[in-house]
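Apart from one protein chain that is not included, each protein chain of the complex appears where it belongs.
Chains: A, B and C, in written order; residue numbering restarts at 1 for each.
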Amino acid sequence: MDYLLHVMILALIYSVFAMSLNLELGYAGLYNFGHVAFFGIGAYVSALLSHAGVPVSAAMICALAAAGITGALLAVPALRVSGDYFGIATLVFAEMFRLVCLNERWLTKGPMGLPGIPRPAWIAPGVEGMPAYLLFAFLAAVGTFVFIRRLTGSPFGRALKVIREDEHMAQAFGKNILLFKVKAIVAGSVLAGWAGTLWAHYISYISPADFTLTETILVLLCVVLGGRGTNWGPVVGAIAVVFFGEAVRFLPIPPALTRYVAPLQGIIYGGILVVIMMKMPNGMIPEHRRKNT
Amino acid sequence: MLRIQNVTKAFGALMAVHGVSLEIGDTGVTGLVGPNGSGKSTLFHLITGFYRLDQGDIFFGPHSIGRLPPHEISRLGLIRSFQHTRPLPFMTVIDNLIAAAPGQTGELIWPLFLKPARVRREENNLHEKARGILRLLDLLPLADELAGRLSYGQQKLMELGRILMAGPRMILLDEPTAGINPTLIRRLVEVLHRLCEQGIQIFLIEHNMPLVAKLCQHVFVMDSGELIFSGTPKQAREEPRVIEAYLGRENHAA
Amino acid sequence: MSYYLQLLLNGVIAGSVYALFAVGLTLVYGVFRFINFAHAELISWGAYLTLMFSSPPVSWPLCLAVIPAVLLTAFIGFSQDWFIYRPLRRGSPITLLIASIGLSYMLRNVLRLIWGSDLMTFSLPLARGFEFSGYYVTGIQLLMLAAALLFLMILYLLLTKSLMGKSLRATADNLELAAIMGVSMPKVSAVVWTLASVFAAAGGILLALDTNLEPMMGVANLIKAFAAVLLGGAGNVWGALLGGLFIGIAENLGVAFFSPGYKDFVSFAVIFLLLLFRPRGIFGLLTGVR
Partner (left out) sequence: MLLEVNRITAGYGHAPILEEISLGVETGEIVCVIGPNGAGKSTVLRTVAGQLTPCAGWVRYAGEDITRLGIAERGRRGLMFIPQGMNIFPNLTVRENLEIAGLLISGKQARQQAIRETLDHYPIIGRKKDLYARDLSGGERQLLALSRTRILRPRLVVLDEPSLGLAPLLVNLIFDEIVGLTRLGVSILLVEQNARKALSISHRGYVLELGRNRLTGTGSQLLQNDEVQRLYLGGEPADEANAMS
């Protein structure tokens, strides 16, 4: 039973992470392939602070702030380029982050990672705390959803879509597109940090190996499979990806073949990404019935 | 209202605009004409900040706008259209218009949560303003229609509606009648006249010379990046330099 | 002093291989204006296929095993374009980019499925080191340098002397005009993808000879190749070559100043700085050929 709880908590955390990427990729049209870095910053900052004795809730808030500030620091330079180049710049930023975590042993304990990250005070550690953490993760996901829906349903969200479709027209109508994009990235980074802290305090052990290109592809898959530029898309995508990923454990696989499970999963994830791009680029919940993609 | 002083812009060796100076007061509708490749569109891009000036300066009312980015120029009331307009197909017509309104408090993140009432009020006002403009353009019945389903002519009128939502004091139109049937041209001309009555200046690039003659009180003619004539359309027709710019010189033995 | 020269030598050797990767990547970008993430898998598959043909049950000698490996990799490269990128070419560029990321991840995992994730080597006899006037170079490294220069020379001859090479450069310059003049697009794209795959596979094999094989080798080198492409100015073949050498040298010299763990940091930093200040590249200005 508690395995099901684990999968549901993971799905909720991943839906927050997917929603945060969707704000940038779906609404603002920014191909941010380095989003996992902010997920990592959220995790590491709150883990390190709580190790230093800071109460968990305070550590989480600081983690959000750290993710937001790094988001702004990345946004201002990276937005000088667009499209493919922006995608490459952000992907490189994420790899830089992972390399720093690997090599700054004094801070992050390098490849050994950070064990024993405490849970928030009102949640018991270990298995007994799982139902409470599920509630916490659920509230967090709902809160994120409401925040993003308020943002995207507002004139701010409408302006983002105008900028995504036609930057020249947006400028001609007095929109400072750079400012809008930076705000979108900072908001996205803060929420990614939020997902990061949720994950760190749940899993209680993090290491640089948790923030690789694979995670970037996973969250990209959630957003693209679910439906870019919609509110429910990333949530549906995250649930689908996480449940598919964890359901494999229930399959009766003889021990000899277990080493084939992870690669097979990878092939399926990559394959779905390609098929979606070819067959239904708007994902399961298309943004709207428009002819051109 | 708009003053251009000795403006120059070159792309590598090509001198797209060379030492152009002109001034537009409150004349109503002013035309900018000239053969292909004479630098008309380049001049428009320079005025609205999409290209950076090499030399010279541009003034809009008291402000020097030569070095400003496009969105700040637009905030001063100098709004432009594009030759190949693209409506936002997945938004309704009315949303297309409201999206064009500048300085909405709802576009800043924090008021959405701290001052929701003000955002809602502003949104309603914009709705009213947009409906008023659609009524002016006889597009009101299409208000809630998806912009993608409009005909090409209707999309051109909606483009004008978007420009009006941005609160213009001067409108720069880049070939507004390109690819439109004559009946729609007449409607566009009526709307432009009504805008002039409201004191909005119009500066347009247009190839349909008979239309320019009928619509514009004043016209500037450009050829190969230089301003070669300024006066009324009627004078322009007789001016040898203008005729030569359009029809070319014949001094070539067959 | 000789310590730095040794690093410089290592840099030139590594750089010549990065140039092979970068040249292939920039050829595709020059003609199709798109960065192919799955280029990484052409690198790793080239190496692994050579391993397959040179180990039991086939166990051909290395120089023989290379041929089917490179041919098969060329087939993979060509089918990437034929089955996935060509239909997507009309869509928005982002669908092409995400598709290439998905494809790269898929191919990498097929590799892990067949050969597993742990390090492998060609298990060559211990490479005898040559030592001349104080600098230490292994036989394989010399082979790498020679092979890389040979490949780049072939490319130079192809692009400047053969008609197909010129048609390829013409297509990169002005696609519409090339079509008007009768350049056949299917032929050009077949040549571009074959060249890119062969160069990537060759680089992958050379690299694997010197170090070892692991599924992630492709991705690690893709980012280095991209740094070289950017340095040379996207689409500029000779710029990519110089860019590759620059990255190789910068990485190896860098080891003298900061910990080896940050070796990859060099190409990351190069990409970041270039993207922000000089997206058109530096070497692009020096050499003209696209």
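Everything that follows uses one rule, which is that contacts are C-beta pairs under 8 Å (C-beta built on N, C-alpha and C of every residue); 3 or more make two chains touch, one makes a residue touch a chain.
Every value quoted in this text rests on a predicted model; they were computed, and no experiment measured them.
The hidden chain, counted over the whole complex, makes contact with B, C. Annotation: of C:Ser59, C:Ser79 or C:Ser184, C:Ser184 touches the absent chain (contact as defined above). Within the full complex, the residue among B:Ala143, B:Ile180 or B:Ile228 touching the omitted chain is B:Ile180. Although one chain is hidden here, its contacts on chain C can still be listed: residues 163, 166-167, 169-170, 172-174, 176-184, 288-290. Within chain B, the residues in touch with the undisplayed chain are 13-14, 35-37, 151-153, 175, 178-182, 185-186, 207-214, 233, 236-237, 242-243, 246-250, 252-254.
Here is the rule we go by: only the chains that are shown with their structure count from here on.
Note on connectivity: the fewest steps through touching chains from chain B to chain C is 2. The greatest number of inter-chain C-beta pairs in contact is found between A-C.
The central chain here, found by comparing per-chain C-alpha centres with the mean of all protein C-alpha atoms, is A. Chain centres here are Cα means. That of chain B falls 49 Å from that of chain C. Distance from the chain A centre to the chain C centre is 31 Å, each centre being the mean of its Cα atoms.
Between the CA-based centres of chain A and chain B the separation comes to 42 Å, rounded to the whole angstrom.
Chain B contributes residues 48, 50, 69-72, 74-75, 79-82, 86, 88-91, 95, 98-104, 106-109, 112-113, 119, 123, 148, 162, 165-166 to its touches with chain A in the complex. Chain contact summary for the complex, chain A toward chain B: residues 150-151, 154-156, 158-159, 161-162, 165-166, 168-177, 180, 183, 187, 287-292. Chain C makes touch with chain A in their complex at residues 34-35, 84, 87-88, 91-99, 101-110, 112-113, 116-117, 219, 223, 226, 259, 261-262, 264-265, 268, 271-272, 275-276, 279.
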